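Handing you a structure now.
As you look at this complex, bear in mind that one protein chain is not there, while each of the others sits in place.
Here is subunit A:
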Amino acid sequence: MYGMPMTIFLFVCLFVTGVSCNSVGDKIYVDFKDNIPCVRLLNATHQIGCQSSLSGDVGVLHLLESEENLDWVLSSGPDPPYMVMLESTLFTRSVMMKLKSSSNRVAGVVVVAPNTNPSAGFSPHASCPNENSGVYTEKYSPSLAHCNATVWNPLGNNLSYEEFDFPIFSLKDDNDTQAMRQCYMDHNRPVNGSKPRYPLCAMQLFSHMSAVTDTATCMRRNSIAMSLNPEFVCDPLGDVNIWALSKPLNVTEKGHKPGESVIIAAARLDSRSFFFDIAPGAESTASGLVTLLAVAHALRNATQEAQLNTTIMYTFFHGETFDYIGSSRMVFDMERNQSIIDLDNVHSVLEVGQVGLHGDTKLWLHSDPVSRRNSSIDEEVCGKTHQKLELICQNQALPPSSFQRFLRARPIPGVVIENHQSTFTNRYYQSMYDNSDYLNVSYPPGLTPEEQLDFVTDAAKVLFDTRFTFHFITVMLCRGFVEQTDEVSLNLSVFFSPGNTTTNFYIGVNQQMSEPTILVQFMLANLTGSVVNTTQENCNNQKENEDDKETKHVRPTDRLMCFCVRSTCRTTKAVSPAFELEEYTSSNYSTWTESRWKSIKGRIFLVASHDLEMLTLGVGVGVLLTSLLLTFFISSKADILFNSGREPTNATY
């Protein structure tokens, strides 16, 4: 009798609640939209980067107003640990080192990335990049080792190579970040020095890294097959080197090619910053690599017609930021006769370094003074004059460059083209600010993407003076064989893309190719090869037929047509020789690995005081004990309690 209305009532309730579903979690937590963490990297001796605890680090949010305000976080604040929110002007070495030294009161750091670059410059890289992996060792030249003579990156504060045991995230300066600042202002701000009252605005960051100690430890833990499911904790950094020849050579025969003389024209393909997967690298990387691509394109017809007896190998090395991964691998392969040519075939090396020109800066050719003690090399390098490029033939070391790894193997003549005479002019070397804004790539408003491409092409010629740059590179490469370059439409926009997405030049781990690698590979194939008229299947199948050339199906990013290109462009693996030889404590080769992680996220919420939490727990435990007592009491006196009520009801039926 009571069944029917009850079921109808339940059904109505379920219907109402089922349709509008509420999540308690959404009402409490506000998750970060994009997560830009700092991750842990390991090498033969150290671990660098950041680590959080396994279940995330929680801290009361504190917006740091000045460096003196740090005192609240470090000593006087009443509710540690704190999650410090820094504006970019306060993201300096002194603030970070102070936070690192008292990391029991610091739960984490969030850095707000500004929309404009800081005018004073900022470089988290070392002041002497790749100090121990270049050619300048104590044995080679004690006066030039360890940047004794020239400090290349004077603004470098070495933050990228420090170890932090709290998580550090980066936030874009948008509405969500403004909401966080507002949350701090509403709840956490101490008014007149008084203690802020609960509930307080808190933040939780998850970025637990699996690898620890150094590369040897983590590679060992990767390979221990004891447990039921072995867990990988780190991966070596690696990608591919891309190269193309001006004249085809037989690829299947490796080792020395008698009679061949090769000039290696090199550029680097990678960059980094303090945060993971953020590496705009506009001046440090993209300027040089675009210049070399333009040179390869410009010389394509000239080298085919001229029948030169030297071959030019346009090489793009990956991983140069991390102790010359790509160039050390290529030299290693050449020494083992695993590469297409031998070190004896290398005639000279011409490297294009940072060549972004601001205003009317000049270009300099750097050379190595120690190898120039040999008179034939000195004659080759310093014996020639160039019209608008300045030669540096004094006792100054080479800047950090891939050419140094070739010199480690044997003395070879070579120069490195840079836009600075001694220290870098790049104020944002290997930082997240080295972007298109720094190189002044800006579009007038109201252009379609097609027009923007043309604009960049024109702007490139004026602002970067790339044609100026590569005109004289072509002079050097052809040893006086001057070519008037035609108007070359440079597809620079893919590297200096407007809008929200910036190219990410970070090398990443070995498993996948980074985005610039794929772009450069196809662009190089397109610029140095010739179009073949076949279908896509035939194009991909023809790869194995030719020994000297490879066909690739090229898809330019801005147009929807795809076509097949036949070129000498190839890729070779760029993983450090230390991982081939399994010498994980090697000091000769790069041993950088990147840790793996399970989840990276962040969220903010309001947190109650510790006392309230304890009170809630206490009340709950009290209720439990009371109910247990009550049940025990009732069950022991059950016969008295229940029998007395039963007799009268028996009579009604």
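We adopt the following convention: contacts are C-beta pairs under 8 Å (C-beta built on N, C-alpha and C of every residue); 3 or more make two chains touch, one makes a residue touch a chain; residues count from 1.
What we mean here is this: contacts and distances are computed from a predicted model.
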Hidden subunit of the complex - UniProt protein name among "Afadin- and alpha-actinin-binding protein isoform X6", "Spindle assembly checkpoint protein", "Gamma-secretase subunit PEN-2" or "VPS35 endosomal protein-sorting factor-like": "Gamma-secretase subunit PEN-2"
Chain not shown: contacting residue from A:221, A:256, A:300 or A:601: A:221
Sole contact to the chain not displayed, among A:65, A:186 or A:231: A:231
Contact with the hidden chain (one of A:135, A:155, A:171 or A:209): A:209
Contacting the left-out chain in the complete assembly, out of A:6, A:24, A:54 or A:640: A:54
Absent chain, residues of subunit A that touch it: 51, 54, 208-213, 217, 220-221, 224, 226-227, 231, 233
